[in-house]
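The complex is shown incomplete by one protein chain, all other protein chains being positioned as in the whole.
Moving on to chain A:
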(Lines give C-alpha, C1' and ligand atoms only; values in the text may rest on other atoms or scores of the structure.)
Protein backbone atom coordinates (compact mmCIF):
# COMPACT_ATOMS: atom_id res chain seq x y z
CA UNK A 1 0.00 0.00 0.00
CA UNK A 2 2.84 2.23 0.92
CA UNK A 3 4.51 1.75 -2.46
CA UNK A 4 1.30 2.50 -4.34
CA UNK A 5 0.98 5.94 -2.94
CA UNK A 6 4.64 6.66 -3.34
CA UNK A 7 4.57 5.81 -7.02
CA UNK A 8 1.37 7.68 -7.57
CA UNK A 9 2.95 10.68 -5.99
CA UNK A 10 6.07 10.21 -8.10
CA UNK A 11 4.01 10.21 -11.27
CA UNK A 12 2.03 13.11 -9.97
CA UNK A 13 5.11 15.17 -9.26
CA UNK A 14 6.38 14.74 -12.78
CA UNK A 15 2.98 15.65 -14.08
CA UNK A 16 2.53 18.62 -11.81
CA UNK A 17 6.02 19.72 -12.74
CA UNK A 18 5.03 19.90 -16.38
CA UNK A 19 2.14 22.12 -15.51
CA UNK A 20 4.27 24.09 -13.10
CA UNK A 21 6.68 25.13 -15.84
CA UNK A 22 3.99 27.25 -17.31
CA UNK A 23 2.32 28.42 -14.19
CA UNK A 24 5.56 29.61 -12.66
CA UNK A 25 6.01 32.50 -14.97
CA UNK A 26 2.56 33.91 -14.99
CA UNK A 27 3.42 35.69 -11.78
CA UNK A 28 3.70 39.42 -11.73
CA UNK A 29 0.92 41.85 -12.09
CA UNK A 30 0.11 43.17 -15.49
CA UNK A 31 -1.49 46.02 -17.24
CA UNK A 32 -0.13 48.58 -14.85
CA UNK A 33 2.41 50.39 -16.91
CA UNK A 34 4.11 53.42 -15.50
CA UNK A 35 2.53 56.74 -16.25
CA UNK A 36 3.59 58.32 -19.50
CA UNK A 37 6.86 60.12 -18.83
CA UNK A 38 7.09 63.84 -19.07
CA UNK A 39 9.66 64.02 -21.78
CA UNK A 40 8.79 67.17 -23.61
CA UNK A 41 11.53 67.42 -26.18
CA UNK A 42 11.84 63.72 -26.97
CA UNK A 43 15.55 63.77 -26.31
CA UNK A 44 16.50 66.31 -28.95
CA UNK A 45 17.98 68.79 -26.49
CA UNK A 46 20.12 66.32 -24.63
CA UNK A 47 20.04 65.32 -21.01
CA UNK A 48 21.48 67.36 -18.14
CA UNK A 49 20.00 65.58 -15.13
CA UNK A 50 21.79 63.47 -12.54
CA UNK A 51 23.81 60.40 -13.53
CA UNK A 52 21.61 57.68 -14.90
CA UNK A 53 22.26 54.12 -16.01
CA UNK A 54 20.33 52.75 -18.98
CA UNK A 55 19.89 49.11 -19.78
CA UNK A 56 19.86 48.48 -23.51
CA UNK A 57 18.74 45.05 -24.69
CA UNK A 58 19.08 43.53 -28.11
CA UNK A 59 19.74 40.27 -29.91
CA UNK A 60 22.83 41.22 -31.87
CA UNK A 61 24.65 37.97 -31.18
CA UNK A 62 26.25 37.75 -34.61
CA UNK A 63 28.78 39.85 -36.46
CA UNK A 64 26.59 42.90 -35.88
CA UNK A 65 27.12 42.89 -32.10
CA UNK A 66 30.61 44.45 -32.02
CA UNK A 67 29.45 47.31 -34.27
CA UNK A 68 26.65 48.20 -31.88
CA UNK A 69 28.95 47.87 -28.89
CA UNK A 70 31.35 50.32 -30.49
CA UNK A 71 28.55 52.83 -30.96
CA UNK A 72 27.45 52.38 -27.36
CA UNK A 73 31.00 52.93 -26.11
CA UNK A 74 31.23 56.05 -28.23
CA UNK A 75 27.98 57.31 -26.76
CA UNK A 76 29.12 56.60 -23.21
CA UNK A 77 32.35 58.46 -23.90
CA UNK A 78 30.49 61.55 -25.05
CA UNK A 79 27.82 61.56 -22.32
CA UNK A 80 29.28 61.81 -18.84
CA UNK A 81 25.95 61.53 -17.04
CA UNK A 82 24.47 58.64 -19.03
CA UNK A 83 25.88 55.16 -18.86
CA UNK A 84 24.37 52.68 -21.30
CA UNK A 85 24.78 49.03 -20.43
CA UNK A 86 24.18 46.77 -23.41
CA UNK A 87 22.89 43.25 -22.87
CA UNK A 88 22.83 40.83 -25.79
CA UNK A 89 20.82 37.61 -25.96
CA UNK A 90 19.50 35.26 -28.62
CA UNK A 91 16.52 36.79 -30.42
CA UNK A 92 14.42 33.70 -29.72
CA UNK A 93 14.87 34.06 -25.95
CA UNK A 94 14.73 37.80 -26.13
CA UNK A 95 11.09 38.00 -27.22
CA UNK A 96 10.11 35.75 -24.32
CA UNK A 97 12.29 37.46 -21.73
CA UNK A 98 11.53 41.06 -22.54
CA UNK A 99 7.78 40.99 -21.74
CA UNK A 100 8.45 39.06 -18.52
CA UNK A 101 11.11 41.55 -17.49
CA UNK A 102 8.87 44.50 -18.29
CA UNK A 103 5.98 43.02 -16.33
CA UNK A 104 8.15 42.45 -13.26
CA UNK A 105 9.64 45.94 -13.45
CA UNK A 106 13.10 44.82 -14.49
CA UNK A 107 12.87 45.72 -18.15
CA UNK A 108 15.48 47.77 -19.98
CA UNK A 109 15.05 51.46 -20.77
CA UNK A 110 15.86 51.00 -24.47
CA UNK A 111 15.57 47.95 -26.69
CA UNK A 112 15.68 46.82 -30.29
CA UNK A 113 12.86 44.96 -31.92
CA UNK A 114 12.19 43.49 -35.33
CA UNK A 115 9.52 45.31 -37.20
CA UNK A 116 7.21 42.29 -37.31
CA UNK A 117 7.18 42.10 -33.51
CA UNK A 118 6.24 45.73 -32.91
CA UNK A 119 2.47 45.35 -33.13
CA UNK A 120 2.39 42.31 -30.86
CA UNK A 121 4.46 44.03 -28.20
CA UNK A 122 2.57 47.29 -28.52
CA UNK A 123 -0.72 45.45 -28.06
CA UNK A 124 0.69 43.60 -25.08
CA UNK A 125 1.79 46.81 -23.32
CA UNK A 126 5.44 45.87 -23.50
CA UNK A 127 6.54 49.01 -25.31
CA UNK A 128 5.28 52.56 -25.28
CA UNK A 129 4.52 54.99 -28.09
CA UNK A 130 7.34 57.33 -29.00
CA UNK A 131 5.71 59.84 -31.30
CA UNK A 132 7.49 62.53 -29.30
CA UNK A 133 10.88 61.10 -30.28
CA UNK A 134 9.92 61.07 -33.95
CA UNK A 135 8.77 64.67 -33.67
CA UNK A 136 11.89 65.73 -31.78
CA UNK A 137 14.17 64.07 -34.28
CA UNK A 138 12.11 65.70 -37.01
CA UNK A 139 11.70 62.33 -38.62
CA UNK A 140 9.34 62.35 -41.54
CA UNK A 141 8.14 59.76 -43.94
CA UNK A 142 10.20 61.40 -46.70
CA UNK A 143 13.37 60.55 -44.76
CA UNK A 144 12.56 56.88 -45.01
CA UNK A 145 11.00 54.65 -47.59
CA UNK A 146 7.25 54.48 -47.09
CA UNK A 147 7.12 50.82 -46.15
CA UNK A 148 9.82 51.17 -43.49
CA UNK A 149 8.23 54.25 -41.99
CA UNK A 150 4.71 52.82 -41.91
CA UNK A 151 5.98 49.61 -40.38
CA UNK A 152 6.86 51.42 -37.16
CA UNK A 153 3.25 52.42 -36.59
CA UNK A 154 0.47 50.58 -34.86
CA UNK A 155 -3.04 51.88 -34.22
CA UNK A 156 -2.08 55.32 -35.43
CA UNK A 157 0.81 55.67 -33.00
CA UNK A 158 4.53 55.30 -33.57
CA UNK A 159 6.22 52.54 -31.57
CA UNK A 160 9.47 52.08 -33.44
CA UNK A 161 12.23 54.36 -34.73
CA UNK A 162 13.75 52.54 -37.70
CA UNK A 163 17.44 51.83 -37.28
CA UNK A 164 18.05 49.76 -40.38
CA UNK A 165 16.57 47.58 -43.06
CA UNK A 166 17.94 44.16 -43.78
CA UNK A 167 16.70 42.89 -47.14
CA UNK A 168 17.24 39.54 -48.74
CA UNK A 169 19.96 39.58 -51.37
CA UNK A 170 21.23 37.29 -54.09
CA UNK A 171 24.67 35.93 -53.09
CA UNK A 172 26.73 34.00 -55.59
CA UNK A 173 30.03 32.17 -55.71
CA UNK A 174 32.03 33.61 -58.61
CA UNK A 175 34.44 30.68 -58.82
CA UNK A 176 31.62 28.19 -59.22
CA UNK A 177 29.96 30.38 -61.85
CA UNK A 178 33.22 30.49 -63.83
CA UNK A 179 33.49 26.71 -63.63
CA UNK A 180 30.13 26.46 -65.36
CA UNK A 181 31.12 28.97 -68.01
CA UNK A 182 28.95 31.73 -66.57
CA UNK A 183 30.10 35.33 -66.42
CA UNK A 184 30.51 36.19 -62.72
CA UNK A 185 30.24 39.87 -63.55
CA UNK A 186 26.71 39.30 -64.89
CA UNK A 187 24.65 37.34 -62.40
CA UNK A 188 21.20 36.32 -63.71
CA UNK A 189 18.50 38.92 -63.21
CA UNK A 190 15.29 37.26 -64.39
CA UNK A 191 13.57 33.89 -64.59
CA UNK A 192 14.98 32.88 -67.97
CA UNK A 193 18.55 33.86 -67.18
CA UNK A 194 18.27 32.15 -63.83
CA UNK A 195 16.99 28.92 -65.38
CA UNK A 196 19.74 29.03 -68.00
CA UNK A 197 22.39 29.56 -65.33
CA UNK A 198 21.06 26.66 -63.25
CA UNK A 199 21.07 24.39 -66.31
CA UNK A 200 24.63 25.40 -67.15
CA UNK A 201 25.66 24.57 -63.59
CA UNK A 202 23.81 21.27 -63.74
CA UNK A 203 25.70 20.48 -66.95
CA UNK A 204 28.89 20.63 -64.90
CA UNK A 205 27.38 18.47 -62.16
CA UNK A 206 26.80 21.38 -59.82
CA UNK A 207 23.55 21.76 -57.94
CA UNK A 208 23.24 25.50 -58.26
CA UNK A 209 20.63 26.67 -55.77
CA UNK A 210 20.18 24.59 -52.64
CA UNK A 211 16.67 24.86 -51.23
CA UNK A 212 16.36 24.63 -47.45
CA UNK A 213 13.06 23.82 -45.76
CA UNK A 214 13.82 26.22 -42.88
CA UNK A 215 12.84 29.86 -42.31
CA UNK A 216 16.47 30.82 -42.97
CA UNK A 217 16.67 30.88 -45.93
CA UNK A 218 13.84 28.83 -47.46
CA UNK A 219 10.82 30.67 -46.14
CA UNK A 220 12.38 34.09 -46.71
CA UNK A 221 13.05 33.13 -50.31
CA UNK A 222 9.51 31.83 -50.80
CA UNK A 223 8.06 35.04 -49.35
CA UNK A 224 10.13 37.14 -51.76
CA UNK A 225 8.99 34.96 -54.66
CA UNK A 226 5.38 35.17 -53.52
CA UNK A 227 5.43 38.96 -53.79
CA UNK A 228 7.27 38.72 -57.10
CA UNK A 229 4.50 36.50 -58.46
CA UNK A 230 1.98 39.13 -57.40
CA UNK A 231 0.70 37.35 -54.31
CA UNK A 232 0.46 38.50 -50.74
CA UNK A 233 0.66 36.83 -47.36
CA UNK A 234 -2.59 38.16 -45.95
CA UNK A 235 -5.66 40.00 -47.13
CA UNK A 236 -6.03 43.74 -46.55
CA UNK A 237 -7.16 43.64 -42.92
CA UNK A 238 -4.99 40.59 -42.20
CA UNK A 239 -8.01 38.53 -41.22
CA UNK A 240 -7.21 35.73 -43.67
CA UNK A 241 -4.04 34.19 -45.00
CA UNK A 242 -3.78 34.47 -48.79
CA UNK A 243 -0.49 32.69 -49.37
CA UNK A 244 -2.33 29.70 -50.83
CA UNK A 245 -3.55 31.78 -53.77
CA UNK A 246 -1.89 31.88 -57.17
CA UNK A 247 1.21 33.89 -56.25
CA UNK A 248 2.07 31.73 -53.28
CA UNK A 249 1.53 28.47 -55.11
CA UNK A 250 3.73 29.62 -58.01
CA UNK A 251 6.41 30.76 -55.55
CA UNK A 252 6.53 27.56 -53.56
CA UNK A 253 6.32 25.45 -56.72
CA UNK A 254 9.29 27.29 -58.23
CA UNK A 255 11.27 26.86 -55.03
CA UNK A 256 10.50 23.19 -54.42
CA UNK A 257 11.09 22.44 -58.10
CA UNK A 258 14.73 23.30 -57.44
CA UNK A 259 14.84 20.01 -55.55
CA UNK A 260 12.68 18.11 -58.04
CA UNK A 261 14.78 19.28 -60.99
CA UNK A 262 18.05 18.40 -59.35
CA UNK A 263 19.29 21.95 -58.72
CA UNK A 264 19.31 21.18 -55.01
CA UNK A 265 19.96 18.04 -52.98
CA UNK A 266 17.06 16.63 -50.98
CA UNK A 267 16.74 17.27 -47.24
CA UNK A 268 19.12 20.19 -47.03
CA UNK A 269 19.80 20.94 -43.36
CA UNK A 270 19.74 24.33 -41.67
CA UNK A 271 22.50 26.66 -42.99
CA UNK A 272 23.86 23.96 -45.32
CA UNK A 273 22.81 26.03 -48.36
CA UNK A 274 25.00 28.91 -47.26
CA UNK A 275 27.89 26.70 -46.18
CA UNK A 276 27.73 24.99 -49.57
CA UNK A 277 28.20 28.32 -51.33
CA UNK A 278 31.20 29.03 -49.10
CA UNK A 279 32.63 25.56 -49.86
CA UNK A 280 32.16 25.91 -53.59
CA UNK A 281 29.50 23.18 -53.82
CA UNK A 282 26.61 25.54 -54.45
CA UNK A 283 26.50 28.63 -56.65
CA UNK A 284 23.52 30.70 -55.50
CA UNK A 285 21.83 31.48 -52.21
CA UNK A 286 19.24 34.11 -51.36
CA UNK A 287 20.27 35.23 -47.92
CA UNK A 288 19.93 38.27 -45.71
CA UNK A 289 22.26 41.22 -45.99
CA UNK A 290 23.85 40.16 -42.68
CA UNK A 291 25.53 37.43 -44.72
CA UNK A 292 27.93 40.01 -46.19
CA UNK A 293 30.27 39.86 -43.22
CA UNK A 294 30.06 36.06 -43.03
CA UNK A 295 31.21 35.77 -46.64
CA UNK A 296 33.83 38.46 -46.25
CA UNK A 297 35.48 36.58 -43.39
CA UNK A 298 35.86 33.42 -45.47
CA UNK A 299 39.36 33.52 -46.92
CA UNK A 300 39.69 32.77 -50.62
CA UNK A 301 35.97 32.97 -51.32
CA UNK A 302 35.24 34.85 -54.53
CA UNK A 303 31.72 36.10 -54.11
CA UNK A 304 29.32 38.80 -55.13
CA UNK A 305 25.91 40.03 -54.10
CA UNK A 306 23.15 41.59 -56.17
CA UNK A 307 19.51 42.53 -55.80
CA UNK A 308 17.22 39.50 -56.03
CA UNK A 309 16.60 38.32 -59.59
CA UNK A 310 13.08 39.06 -60.70
CA UNK A 311 11.66 35.57 -61.11
CA UNK A 312 7.96 36.30 -60.81
CA UNK A 313 7.56 39.46 -62.87
CA UNK A 314 7.24 42.09 -60.15
CA UNK A 315 10.31 43.33 -58.32
CA UNK A 316 10.02 42.44 -54.67
CA UNK A 317 12.17 41.29 -51.78
CA UNK A 318 11.71 40.12 -48.24
CA UNK A 319 13.18 42.40 -45.60
CA UNK A 320 13.32 42.84 -41.88
CA UNK A 321 14.02 46.00 -39.98
CA UNK A 322 15.53 46.67 -36.58
CA UNK A 323 13.68 49.38 -34.74
CA UNK A 324 14.38 51.20 -31.51
CA UNK A 325 11.65 50.75 -28.94
CA UNK A 326 11.14 52.07 -25.43
CA UNK A 327 9.91 49.31 -23.11
CA UNK A 328 7.40 50.43 -20.51
CA UNK A 329 8.90 51.28 -17.15
CA UNK A 330 6.84 50.08 -14.24
CA UNK A 331 7.73 53.09 -12.15
CA UNK A 332 7.94 56.22 -14.22
CA UNK A 333 11.41 57.73 -14.24
CA UNK A 334 11.59 61.00 -16.15
CA UNK A 335 15.40 61.04 -16.12
CA UNK A 336 15.65 57.57 -17.58
CA UNK A 337 13.01 58.31 -20.21
CA UNK A 338 14.76 61.45 -21.35
CA UNK A 339 18.19 59.83 -21.37
CA UNK A 340 16.80 56.89 -23.36
CA UNK A 341 15.49 59.28 -25.98
CA UNK A 342 18.85 61.02 -26.18
CA UNK A 343 20.45 57.64 -26.80
CA UNK A 344 18.00 56.67 -29.56
CA UNK A 345 18.54 60.02 -31.22
CA UNK A 346 22.32 59.60 -31.07
CA UNK A 347 22.49 56.08 -32.52
CA UNK A 348 19.92 56.87 -35.18
CA UNK A 349 22.22 59.54 -36.55
CA UNK A 350 25.20 57.20 -36.52
CA UNK A 351 23.51 54.63 -38.68
CA UNK A 352 26.33 54.70 -41.23
CA UNK A 353 28.64 53.04 -38.70
CA UNK A 354 25.90 50.52 -38.10
CA UNK A 355 25.57 49.85 -41.82
CA UNK A 356 29.12 48.55 -41.84
CA UNK A 357 27.88 45.69 -39.69
CA UNK A 358 25.91 44.51 -42.71
CA UNK A 359 22.73 46.59 -42.81
CA UNK A 360 21.02 49.19 -44.93
CA UNK A 361 20.49 52.39 -42.92
CA UNK A 362 16.85 53.30 -42.56
CA UNK A 363 17.54 56.99 -43.11
CA UNK A 364 17.46 58.19 -46.67
CA UNK A 365 20.14 60.84 -46.24
CA UNK A 366 22.55 58.23 -44.88
CA UNK A 367 21.62 55.83 -47.67
CA UNK A 368 22.34 58.48 -50.27
CA UNK A 369 25.59 59.64 -48.71
CA UNK A 370 28.89 59.04 -50.51
CA UNK A 371 30.16 57.16 -47.47
CA UNK A 372 27.39 54.60 -47.69
CA UNK A 373 27.82 54.20 -51.42
CA UNK A 374 31.44 53.33 -50.70
CA UNK A 375 30.13 50.11 -49.14
CA UNK A 376 29.47 48.36 -52.47
CA UNK A 377 27.63 45.28 -51.19
CA UNK A 378 25.32 47.13 -48.83
CA UNK A 379 24.66 49.79 -51.46
CA UNK A 380 23.78 47.14 -54.05
CA UNK A 381 21.11 45.70 -51.78
CA UNK A 382 19.87 49.15 -50.79
CA UNK A 383 18.61 49.63 -54.33
CA UNK A 384 15.75 47.28 -53.42
CA UNK A 385 14.46 49.69 -50.77
CA UNK A 386 11.33 50.72 -52.64
CA UNK A 387 10.02 47.22 -53.20
CA UNK A 388 10.59 45.65 -49.83
CA UNK A 389 7.75 43.96 -48.00
CA UNK A 390 7.03 43.50 -44.30
CA UNK A 391 4.28 41.50 -42.65
CA UNK A 392 1.24 43.60 -41.68
CA UNK A 393 1.34 45.42 -38.33
CA UNK A 394 -1.11 43.11 -36.60
CA UNK A 395 -0.57 41.69 -33.11
CA UNK A 396 0.37 38.03 -33.13
CA UNK A 397 1.04 37.94 -36.88
CA UNK A 398 4.12 35.81 -36.23
CA UNK A 399 1.91 33.04 -34.83
CA UNK A 400 0.12 32.84 -38.18
CA UNK A 401 3.32 33.11 -40.23
CA UNK A 402 4.63 30.12 -38.34
CA UNK A 403 2.13 28.03 -40.31
CA UNK A 404 3.68 29.19 -43.57
CA UNK A 405 7.01 27.91 -42.25
CA UNK A 406 5.45 24.46 -41.88
CA UNK A 407 4.04 24.53 -45.42
CA UNK A 408 7.40 25.47 -46.93
CA UNK A 409 9.06 22.79 -44.83
CA UNK A 410 6.72 20.07 -46.07
CA UNK A 411 6.85 21.13 -49.70
CA UNK A 412 10.62 21.53 -49.92
CA UNK A 413 11.10 18.15 -48.25
CA UNK A 414 8.72 16.81 -50.93
CA UNK A 415 6.28 15.57 -48.29
CA UNK A 416 3.37 17.54 -49.72
CA UNK A 417 2.39 19.27 -52.95
CA UNK A 418 2.91 23.05 -52.69
CA UNK A 419 -0.76 23.95 -53.25
CA UNK A 420 -2.02 21.47 -50.67
CA UNK A 421 0.64 22.39 -48.09
CA UNK A 422 -0.15 26.07 -48.52
CA UNK A 423 -3.91 25.77 -48.29
CA UNK A 424 -3.71 23.50 -45.23
CA UNK A 425 -1.39 26.01 -43.60
CA UNK A 426 -3.67 28.89 -44.55
CA UNK A 427 -6.63 27.14 -42.91
CA UNK A 428 -4.65 26.73 -39.70
CA UNK A 429 -3.42 30.31 -39.87
CA UNK A 430 -6.97 31.60 -40.29
CA UNK A 431 -7.93 29.99 -37.00
CA UNK A 432 -4.97 31.61 -35.29
CA UNK A 433 -5.77 35.00 -36.83
CA UNK A 434 -9.31 34.58 -35.61
CA UNK A 435 -8.18 33.71 -32.09
CA UNK A 436 -5.76 36.64 -32.13
CA UNK A 437 -8.48 39.08 -33.10
CA UNK A 438 -10.44 37.93 -30.09
CA UNK A 439 -7.43 38.04 -27.83
CA UNK A 440 -6.22 41.47 -28.81
CA UNK A 441 -9.71 42.84 -29.20
CA UNK A 442 -9.30 44.06 -32.76
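Quick notes
Note that in this section a contact is a pair of C-beta atoms (placed from the backbone, for glycine too) under 8 Å apart; a residue touches a chain by one contact, two chains touch by 3 or more; residues count from 1.
To be clear about the criterion, contacts and distances are computed from a predicted model.
With the options "Sugar ABC transporter permease", "Diguanylate phosphodiesterase", "Phosphoserine phosphatase RsbU" or "Fumarate reductase/succinate dehydrogenase flavoprotein subunit" in hand, the undepicted chain maps to the protein name "Sugar ABC transporter permease" (source: UniProt).
Within the whole complex, the absent chain has one touching residue among A:52, A:118 or A:413, and that is A:413.
Annotation: of A:257, A:302 or A:399, A:399 touches the absent chain (contact as defined above). Note on the undisplayed chain: of the listed residues A:59, A:108 or A:213, the one touching it is A:213.
Counting over the whole complex, chain A has residues 3-4, 7-8, 10-28, 30-31, 95-96, 99-100, 102-103, 124-126, 213-214, 265-270, 272, 275-276, 279, 281, 396, 398-399, 402, 406, 409-410, 413, 415-416, 428, 431-432, 434-435, 438-441 touching the chain that is not drawn.
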